[in-house]
Structures are given as structure tokens and as C-alpha cells.
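Removed: one protein chain of the complex. Kept in place: all other protein chains.
We call the chains A, B and C, going by the order they appear; numbering starts again at 1 in every chain.
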Amino acid sequence: MSLVVKRYIPLAITFIMGIIMVIATYFLVPGSPERYATTLLTGTVDVIVATAGVIGLIVLLRHHGVNISRRGKYWKYSTITIIGVVLYLIVGLYGVATQMDALGTHRYLMLASDPVAWVYNQLYAHMDATIFSLLAFFIASAAYRAFRLRSLEASILLLVGALMLLGRAPIGGVMWEGFPNIATWLLNVPNAAGNRAITIGIAIGAILLAVRQLMGVERGYLGPER
Amino acid sequence: MSTSSIAKIDRRYLYILLFIVVSIPLLSPLKLPIPLGEHAKRVFDKTESLTAGSVVIESFDYGPSTRPENYPQSKDHLFHARELGLKVVALAFWPSGAPIGEEALREVYGSDFPDIPEYGVTVVYLGYVPGAEVGMQTFADNCATAKGTDHYGTSLPSLPLMQEVQSAEDFDLWAEWASGTPGEQQVIQFVQGRHGGPSAVPIVVGATAVSVSGMMNFYISGQIYGILNGLAGAGEYEFMLNVKYGYPYEQGPSLDAQSLGHVLILAFIIVGNIGYLLTRSKGGKAK
Amino acid sequence: MIINDGLVASFVLLIVVVAEGLIALFLSRTGKAHPKIRKIAGLEAIEEAIGRATEMGRPIAYTTGLGGIRDQYYYQTIAGLNILGYTAELAAKYNAKLIYFPYDPTIMPMAVDVMEQAYLRAGKPEAFNRDNVQYLGGDQFPWAFGVLGAMHREQTAANIHMGPFWAESLILSESGFYTGAIQIAGTANYHQIAFFVVAADYALIGEELMAAGAYLSKDPAQIGSLWGSDWAKITTVALLILGVILTAAGVTALLDFFAL
Partner (left out) sequence: MIQDLFALIFGVTVTVFIYSFLWKENPLSRAVEHLFIGWAAVYTLASMYDAALTQGVWGAERIEGGNYIWIIPILISLMYFFFFTKKYFYLYRYPVSIVVGIMAGMMICGMIQSNFLVQIQSTARDLPLVGAGVWDWSGGSTGIIGLNSLIVIIGTITALTFFFFTWEHKGAFGVSTKIGRYFLMATFGAAYGSTVMARISLFIGRLRFLYETTYEEPTYLVNAWYIIPIAVICVIIMALWMRSKPEEKPPEPAPAPKPEKPKSKG
């Protein structure tokens, strides 16, 4: 009994939902009421997972709260996280209370409210962009570290990468007008071939993964217990 | 310096060098020349080929983190569209794209936007359209059901332009400023794929340079008509606009910095390999 | 027409691929065939990495990238969670500390579930600590920076990244290298595979990630389905060659069918 509730019913739900979506795509005429009903079904996804955000926040607060109370490692930094959460939540709740859409209707939205958007665009965005830009350094050091003439394969990687670097840099075309053409060729021909193979492989792999999952043979969260 | 140390320079020295080298042209521009690539030219030519009154969808699907790359592209293309008298329906499938889209429109159509006479006639801003790929699909099927009002709360049927633009059949060009998901793949799949293919809804993409290689399949197969490749793509586009319309060419210093950065990384690779080959020829097995 | 316009060919292909997968699965499950799988080095390395972490007494960091279940990349998340189950089981066996960093809060319960089951299989349910599933905020760069900070503070001995990755792939694998860890990474986001190939010690490329769960399970049914995926690839190659030849010969029948 318990296995039925724990495993088989969720499995059956997954299976039925999957089949409904496939049937909707192939057999229900676009524009028909049945098809429309399935588009509403996809709309429910955001609603169904909505409480997970709360769970995340609670888990985060609990983790850092416990760390502070135990005076664990880096507990002082845990207070920063908690202060950050509390401050932004206050801003968010104030936003919910005051948010108006353009028509002047109170929609109780949080992200769309001005204070939250301000914090996001004016403060948060700086951290976001800076962390993203760390990649400029990492891509340089990874190239230095890993692009070595070790084997034929590694050399192809190195050679194509270096030609691409020259071809994409604005200065490459000035050094020799052939560089951008080589880069374009590399992107359009060998790169396209490799990507096409990867894309096809992924499609097959993903479909069969989904099939295994719908059949319940893949050992995941719903997998056979043994 | 011993040979093995060339192969193992501490990463921090590389970082400092990169910092300095990229900073130089930003502080005093070098004015290096730039060449024009085929991908950007196709975007330019496609846009040029549209007759005045054609409808362009400008979709701002990026956030602040890729703004350095995507913003100049979208702004330049908007300018081009206005210059050619195209009708622009701008929107964002990313919530964080909505304020950026508005900013770009203000920059191109004047700071009074949307209180300008053209608003509603040749340009409309819908703002954030929720639902990601589902939203895209709905928008292409029937624009008005995806979002009832524009960004400023005016209902769509009361805007003359939106009377003309009912669904994907009325789009002449989809300009996608993409940096992830939803992005160009979703437009191909849910808009172009369901509404008559590349000839009916041509797509031009302004992409972050990282995603360009992954788009090549779609470019070759014609699903994407042209690509602006990152900041350089924006620079090339600005350059073409500069030649034809005298548009300011702002990306100069950035492109110079770009060039120097590339040369530096290339130098890193060469130095690393020299060190590697030297250690190996010395008999020590390089790990 | 019963099938919607423009989707006939895709429906036929779907049926072909799924049928091939299922037939191979049943043939293998019932013992009528015994397909052998080639070695996937990246997956073999997981055990070695965990062993090393145990020896050094340092933890293992595991991530599934920006994996959630509410987007079309969910299948990579599922693949990542399958490998998480295997990794957690080994970690429990060796008494190594495994820290998992979920990105999307929607998968947190799944991850806890998978890990709990894994510890149970290893016979050490009491060793599982929910605190080792550390939520770092569901936004790309805070999450990536949080994982980076944690990897450097904990001096992880192994970093395993399996799932859908975007820009953070190189942030994690390049900076993770400097903790001295063995790095094993896999993604099916084709524009990010390159960074894992360059910066990590072992990389799973595209489809290998989806096959990993089946590969690690050693379960005949799942291995059969991998065998079926090979059939699907043979079909693909045949279609490619046939299409090219027919098109070159000026016969458009196949292309016309594809356009249906």
C-alpha cells in the first residue's frame, strides 16, 4: 500500500501527464478547446512549484540560524545572509503592499514592484555583472593552463581555439584579412558538424531518458527501491 | 626564470596583466580599425531590405548581466528600424529585460517615450510578457491574449499598430536580443516553427558571443537569418550605421580593449606552450 | 488528417526512436540479448575521486548546475540526480562528506530524497545529514559564487558537476581547479561542453550525461535502453546518408516527407 502511494501513483501521474502533452501536440488541433485546455495545463507549472521558493528560503534561514546559534565556522558571515534576507524581504513586502500596475490596479506582485526592482537593478545587478565578468580572467587562465600541445586531439583544440581567437578579435582582420574568414569557416563547417552530432545525440539520449523515467526503470527519486 | 616556471606562472600575474592591458584602451582609445563580418552584414542587409511600414518584433530577452553585449546591439537595431520607418513592436520575455527595453526605446525615440506622437502608430512597447516559451507561443498565436495591455497599461486593441499586428502572420522580422532561455531557440521552435518557417518569420539574433557557436546549426539551416556576435557584432553594426547614417560609433574603445585582450590571451597560450615544450625536451616528463 | 499539420514526420520519427528504445530494453531485460557498454572514463573516475577525498579527509562538492524541473532542460537535472544517487551511495560507503548545492528550490526535496535513498542502500541511513544539502539562492551568479566560496573554504577534494550549465561552467571548473580537486563535469548544453573539456579533468559530453544513470546502474533493462539509443543513432545515420544521396540525385521524396 505505502509503495503505491509513495511510488506508483506519482509514477502514473508523470506518465499520464507526459502522454497528455504528447497527444496534445500531435493530435489536438491548434485552437480547439481541448488544445487550449492543455495550454492551461502548462500554465499551472509555475503555480505548482511556487511554494518551493518558500522552502528554499526556510532551508537557507535554518542553515544559517543553526550555524549562528552553534557559533559554527564562519557564523559571523551567516548573520550577513540573514540580515540580507530580512532587509530584502522587508523591501519586498513593502513592494507587495504598494505595487500598482500601469492601470493602477493593485496586483500584489513583488518582483514587479518598484522598490524590489530598484534594489535588483541598482544594487544586485552590480554583483551579478561582476561575478559574470570574473569569467574574463578564468577563460584566460584556463587557456594558459590547458591549451598545450600534448596530443593530436589537444593540439586540434589548441589550434582551432587560437585561430578562433584571432579571427574574432577585431584586430585579427587587420593583421590578415584571412583570419576572420577562417574563423567564420571554422564556425560554419567543423563546429556546425560537431554541434549537429551533439544535438542529435542529446535528442536521442533525452527522449530515451524520459522514456526510462516514464516507465519507472531509471533509479531516480521515484526509482525502484532496492 | 627556469623553463618549468614559464609553464606554471601563477594565475594572479596573468590576472593583473589582463586587468592592465584591457584598461589601457578604455582610458586612452587607440582607434584600431575593424573589419566587417558576414554575420552582421546579413542582419544589416535584411533590415535594409524591409520596406517602410514592415513590422519588426524587438524582443529584449536579456538581463543586466549580459547587458554590455546585448544592449548596444538592440539599441543600434532600434535606431536602424526607426531610421527606415519600420513599425516596431518591442517586448521582453525576460522580466529583467523590461526596464532595459524601455531604456533603449527612450534612448532611440527620445526621453519622452512613450509620450511621443509615433507611439501606438509606428512603435509600441509591451513590456514583460510572462510565461517564457509558453508566452512566446501564445504571443505568436494571438498577440492580444499573451498580454492584454502594453507596458503603460493601454489596452492593445486601442493601439492602431496592434490592430495591424494580430499574430505571427503579420511579423516581417523578429529581432531577438538573446542571452539564454527563453531565447532564439524558443523563438525558432515556438514562433517560427509553428508559423510557416524561416521565410514567413525571418529571425535575426543579437547574441552573446558565447552562444554563437551553438547557433551555427540554425544559421546554416536558415532558421536564423543573421547574427550579431557579441560586442564586436554591435561594433560592426554601429560602424555600418555610422557609414550610412552618421550614427555615433561608441564601441571603438571597447573593441580596442577586446583586441588587446585577445592578443594577450594568445600570448599566454604561446608562452605556456613554449614552457611546456622546453620542459618536455629537457627529458622531464611533463604532467 | 488525424495528426496535426507539419508534424507527421516528427511523429513517425518519435515512434521509431521510442520503439527502438523499448524493444531493446525488453530484449535486454528478458535476457534475450546482452549488450556490452563501452567505458565512460568520467564515470569510472567518480569512485577514484571519492576514494581520494576519503583518504585526504576532505569533502566532495556536487552540483547539478542550474537544474530545475520547470524548464525544458529538466532532463539533464534528472540525469544529474541519478548520478548524485550513485555518488552519495559511494560517499556513504567510504564515509566521505558529500555536499550538494541545489540551484532551483524545486529540486531540493528530490535531492534529499535521492540522497536519503542512497545512504539507505549503503546501509548508513544515520550518516545522512540534511544540512549537507545547502541552498545558495536560486539565481545563477549568487549560486555560482556561493559554490565557489564553499569549494575554496572547504578545500574540496573532488568537484562533480552534472547537469545543465550555462556561463557558470567555467567559473566553477576553472576556479575549482585551484582547490586541488579532481574535477568531473558533464553537461548537455552544447555551448558549455567546451569549457568542461578544457578546464575539468574528466568531461561527459552531451548524450553521455543522459546515459550515465543507466551506465552506473548496471541494470540490464537500462543498459538495453542504451543499446536502443544506438539503434536510433544508426537510423539517424542511415537517414542522413539516404537524404544526402537522394537530394544529390534530385529525388525529393524524403525531404517532402520530412516537411510533412
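Everything below uses one rule, namely that a residue touches a chain if its C-beta (ideal position, glycine included) is under 8 Å from a C-beta of that chain, and two chains touch if they have at least 3 such contacts.
Quick caveat: nothing in here was measured; it's all calculated off a predicted structure.
Q: For the chain that is not shown, enumerate the shown chains it touches in the whole assembly.
A: When the full complex is considered, the omitted chain touches A, B, C.
Q: If the hidden chain were put back, which of C:G65, C:G80 or C:G146 would touch it?
A: C:G146
Q: Touching the hidden chain in the full complex, which residues of chain A are there? Just list them.
A: Residue positions of chain A that touch the missing chain: 5-6, 9-11, 13-22, 24-26, 40-58, 60, 74, 77-78, 80-85, 88-89, 92, 107-112, 116, 118-120, 122-124, 126-127, 129-140, 143, 146, 148, 150-154, 156-165, 167-169, 181, 183-207, 210, 213-214, 221-222.
Q: In the whole complex, what residues of chain B lie against the chain that is missing from view?
A: Touch set of chain B with respect to the missing chain: 12, 15, 18, 22-23, 26-27, 38, 65-69, 95, 130-131, 148, 185, 188-189, 193, 208-210, 212-214, 217, 220-223, 229-232, 254, 257-258, 261-262, 265, 287.
Q: What chain C residues would touch the chain not displayed?
A: Considering the whole complex, chain C reaches the absent chain at 7, 9-10, 13-14, 17, 35-42, 45, 48, 52, 55-58, 69-72, 74-75, 78, 105-106, 108-110, 112-113, 135-139, 141-143, 145-146, 148-149, 152-153, 155, 157, 179-182, 190-191, 193-195, 197-198, 201-203, 205-208, 211, 215, 226-227, 229-230, 233, 236-237, 239-241, 243-244, 246-248, 254-255, 258-259.
To be clear about the criterion, only the chains that are shown with their structure count from here on.
Q: If I average the CA coordinates per chain, which chain comes out farthest from chain B?
A: Looking at centroid distances, C is the chain farthest away.
Q: Counting only Cα atoms for the centres, state how far chain A is from chain C in Å.
A: One centre to the other, that is 15 Å.
Q: Could you tell me the distance, in whole angstrom, between the mean C-alpha positions of chain B and chain C?
A: 30
Q: Mark out which residues of chain C touch at least two other chains, giving numbers and ranges.
A: Correct list: 140-141, 167, 190.
Q: So which stretches of chain A touch two or more other chains?
A: 30, 128, 132, 139, 141, 143, 145, 147, 195, 199
Q: Which positions of chain C touch chain B when the two form their complex?
A: Residue positions touching the partner: 71-73, 140-141, 166-167, 178, 190-191.
Q: Under the touch definition given earlier, write down the residues of chain A that touch chain B in their complex.
A: 30-31, 39, 42-43, 101-104, 111-112, 117, 120-121, 125, 128-129, 132, 136-137, 139-141, 143-145, 147-149, 158, 161-162, 165-166, 168-174, 177, 180, 184, 187-188, 191-192, 195-196, 199
Q: Going by the contact rule set out above, which residues of chain C touch chain A in the complex?
A: Counting only chain C, the residues touching chain A are 2-4, 7, 11, 14, 17-18, 21-22, 25, 69-70, 75-76, 78-79, 81-82, 85, 104-106, 108-110, 113-114, 117, 121, 131, 133-142, 144-145, 153, 167, 170-171, 173-175, 177, 188, 190, 193, 195, 197-199, 205-207, 209-211, 213-214, 217, 219, 221-222, 225-226, 228-229, 232-233, 236.
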